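Here it is, the structure in full.
A protein chain is absent from this complex, but the other protein chains hold their places.
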Amino acid sequence: MQNRELVIIGGGPAGLSAAVEARRLGIEDVLVIDRESEPGGILKQCIHTGFGLHIFKEELTGPEYAERFIRKAEALGVEIMLDTMVIELTSDRRIVAVNGREGLVEIQAKAIILAMGCRERTRGAIKIPGFRPAGIFTAGTAQRFVNIEGYMPGCEIVILGSGDIGLIMARRLTLEGAKVRCVVEIMPYSNGLTRNIVQCLEDYSIPLLLKHTVVNIHGKKRVEGVTIAEVDDEMKPIMETAQFIPCDTLLLSVGLIPENELSRMAGIEIDDVTGGPVVNQRLETSVPGIFACGNVLHVHDLVDFVTQEAMEAARGVASYLADGGKKYDHIPVTAGEGLRYVLPQRINVEAMTGEKQNFFMRCARPMARARLYVESERGVIESRLLSHVKPSEMISIKLGRDELKGVKMLKFILQEEGDKIECND
Amino acid sequence: MVDVVIIGGGVVGCMIARELSRYQLKTVLLEKEDDVASGTSKANSAIVHAGYDPKPGTLKAKLNVRGNPLFDKICSELDVPFKRIGSLVVSLTEEEDRVLEELLERGKKNGVPGLKIINREELLKMEPNVNKKARAALYAPTAGIICPYELTIALAENACQNGVEIKLNSKVVGIKVVNNGELAVMTPTETIHTRYVINAAGLYADEISKMAGAEEYRITPRKGEYLLFDKRFGNIVNRIIFPTPSKISKGILVCPTVDGNFFIGPNSNDVTEKDDVAVTPEGIEEIIKGAQKLVPELPLNHVITSFAGLRAVSDTDDFIIGASKKVRGFINVGGIQSPGLSAAPAIAEMVLEILKEEGLSLKEKRDYNPERPRVYKFRQMNNEERRELIRKNPAYGRVICRCETVTEGEIIDAIRRPVGARSLDAVKRRTRAGMGRCQGGFCSPRVIEILSRELGISPLEITKCGCGSEILKGRTKEFIETGGVVDAK
Partner (left out) sequence: MSATTEKRRVTCIVCPSGCRINVEIEGGKIIEISGNQCKRGADYATTEVTQPMRVLTTTVRLENGRLLPVKTSHPIPKALLFDAIKELSGVVVKPPVKMGQVVYSNVAGTGVDVVATRSWD
């Protein structure tokens, strides 16, 4: 049994950023464990640009973003244990990990940061009927095949779901010589960034079919085509609109799910909406001394926010190690109308790690202009005008300690505003 | 010239093969697909039924009740998990109460031990998630669950270990009587001369029988669809929960699996094609509705996959087992629909008897070994065992499938064993790599890599389930001097 101060599970951008920040804050003993043979997480396969605009003020590719953090971590003396999978986690912060070199590694940690990332939703999760032939891939798996292994998953492709990974893969596969027939999205709006729709689809004349879905998969051995159909307002397929599209591959880009098997094992409370742990102002889960950040906490669209959040978790660990795990009461933070969730789900204002508290939230539907209200038991304490909110783009706002002093609850509400109203604050 | 050719590597064919491997015989099993357990035996309800359901006097009834108690020994010899968890037929109406009585009577006639009717309170205590409107249930303690493809593969491995030759990718395309007492069985690549042919071709048994000039019967496919749920909800029920049966099926049930998941299904719809295992939107709706009658609160957001299987329904509506009166040495084992899995051990015994009657002399082998070498399952081991295993072989320390915690060592073992895995699905059936909630998203690239390394073939040749189901279509441009995508073939 090894004794460690801080163990970080997962060496993606969340884990690495947290490690770097923890060292900067003076935590001596930081160990990052990752099951892959290289750190960097999912960024290793995201070779396109679009990372780091907020943090580095320049547009980097995924591998570049990762490498900057790997170098920093190495320079600061962070230990990274690779090819090692954590298979057990207990509520008293014991970890069992496995690798081929040492066999089982048992660790007792003072503090733990969960940074295990997420996995992709599959066909089963969305129940598409039809055969189960070869040629159905999640977009992320296809991305790995193309960008890491150098193999083409198919020649003629239909993509279900307009999430960014699917859009990015539409362009990548087109550049590699495949024919992307269309991207099919069940919602009336796309889940991807406008920029990706323009540069990944419009640039290559790939049709984006909104309010459509795949209703059948054909082919017994290999995909031979899919049937797509328009959906009505209840998202039920209108079978009269069904059409057959020949293809040899179906890519699924239908969402990500935080990877919380270990968290459940440790008895950590999970939020049904985010799929990740319930956390407080310092991103500590319901189990004292275990923190969470990145995609394991909630699915992010921007890696920059992952880094910000991870740094917050590192500050949380520092304050936990400093106060010796003192117990605090929390006030609840809830999402009202117009929002799917707000994070953290509870806070203690006195124990905030800085002068300002970051809140992350996602809206329930796209709105051109919307007003975000923050309510306490005393009524609205803050409101902000936001433009162009989309469920796929996270909203992040900061509230100061002064504003929050003495409140007993917080509720966030997002209301659509008419076009006429100009900025009135 | 061989003694026996078995056509079909389903649970029935493989059970017979293992039974025959005890004796000094030359036995060959021919399977058209790239793996055993590729037909009905891979997609069914996986229940070893107690035996109260089939009509008294039928082969189904007799062989089901005889087969059930044989599972404990077979499974312990083969290191295959089998759990006698018991089953409950739930009644929701007064009329259904009467059906329970009928089933109880029928069960007694069939000789099923331990049956009893329990009241609502007892039922809800045993199964808190069952519909509160339930009135009573028929409890059958001897019913069990098993993994049907794991069993089939284990049987094939053990048969192979004991000298049966198992030939995959060997579709039987012709059977001829050469002279009295000799039959020639043809596949596209060879002709095998044999004294006996056992037709265990599942859905295609009618075509094989006709091909040999033996008795004619008809097998029609009847589809059953399923939804499988995430492990996290595996304990929603503790036992197999049935509705009261209809004329044609046991109804849509809610049932745990030996691997800790649970499923709902199957429905029961006649289809025209013998390979139509497509899941339909109507089917999914039907099974959800059906299952909700038994367990109203289903975690429908946690379905991890759907699948369908085809029952081989014969026109006699019973198993067709017997030596042909027209072609000497040809033995039909057809129409093996449910409870075919439960009856399989007894079917094999019966086939042996028939072979004896038909003049085959059975001399036991000295060196017959009923035990299959242990299969290490990392996820089921304790940490001491794990440490020991990794020390012996570091490949067991490399986790490949994260959802099911399957290691590289297990995958390599699955490939190197007798009747080894050659495709992604074959690895999946042997190790569960890719069967978890991410359905192979994470591990399939690695499994492809391991398969290609172990088999010494290009990743482009790796298939999902045999020829025609290649997974990758070519290399990216970087690897092709001329540019453009080349097809795998």
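First chain written, first letter: the chains are A and B, and each begins at residue 1.
Note that contacts are C-beta pairs under 8 Å (C-beta built on N, C-alpha and C of every residue); 3 or more make two chains touch, one makes a residue touch a chain.
For clarity, every value in this text was computed on a predicted model and none was experimentally measured.
Judged over the whole assembly, touch between the missing chain and the shown ones holds for A, B.
Checked against the full complex, the candidates A:S17, A:T84, A:N99 or A:N147 give a single residue touching the omitted chain, namely A:N147. Contact with the chain that does not appear here is found for just one residue of A:E5, A:E67 or A:E88, A:E67. Those residues of chain B that touch the chain absent from the view are 476-481, 483. Those residues of chain A that touch the chain absent from the view are 47-49, 59-61, 63-64, 66-67, 147-150, 175-176, 194-195, 197-199, 202-203, 387-388, 393.
Heads up, the rule we're going with is that only the chains that are shown with their structure count from here on.
One simple way to say how far apart two chains are is to compare their mean CA positions; for chain A and chain B this gives 39 Å.
Against chain B, in their complex, chain A makes its touches with residues 35, 83, 85, 87, 96, 98-104, 119-120, 122-125, 127, 129-135, 137-138, 140-141, 144-146, 148-155, 176-178, 215-217, 220-222, 237, 248-249, 261, 264. Listing the residues of chain B that touch chain A in their complex gives 227-228, 232, 275, 277-281, 283-284, 301, 303-307, 383, 386-387, 390-391, 394-399, 402-403, 405, 437-442, 444-445, 449, 459-460, 463-479, 483-485, 487.
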